[in-house]
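Missing here is one protein chain; the remaining ones are kept as they sit in the complex.
This part shows chain A:
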């Protein structure tokens, strides 16, 4: 117990030593989490867009072929559908 208190006390410099490690943990941990969450969000958005766009393209192709109702061999039905995507209103701020 005394050993633990002595360890935590850091020779009287507890505030300085532990704050240093605390700041390091908070800054590096916070950045790591924020990069991780951003990566997940952007990759999900991309997957949703790809699913939506792939679905629309296939739909058009089927119409052109005379609207064969049987599903294509590489059906996107297992993927999440285009729900939630509203094309043509996407505001990406990019010049065409």
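Assorted remarks:
Going forward, contacts are C-beta pairs under 8 Å (C-beta built on N, C-alpha and C of every residue); 3 or more make two chains touch, one makes a residue touch a chain; residues count from 1.
We adopt the following convention: contacts and distances are computed from a predicted model.
The chain absent from the displayed complex carries the UniProt protein name "Heme exporter protein C", chosen from "Nitrile hydratase subunit beta", "Carbon monoxide dehydrogenase", "Heme exporter protein C" or "Cation:proton antiporter". Where chain A meets the chain that is not shown, the touching residues are 7, 10-13, 16-17, 19-21, 23-24, 27-28, 31-32, 35-36, 38-39, 42-43, 45-46, 49-50, 53, 87-88, 90, 92-96.
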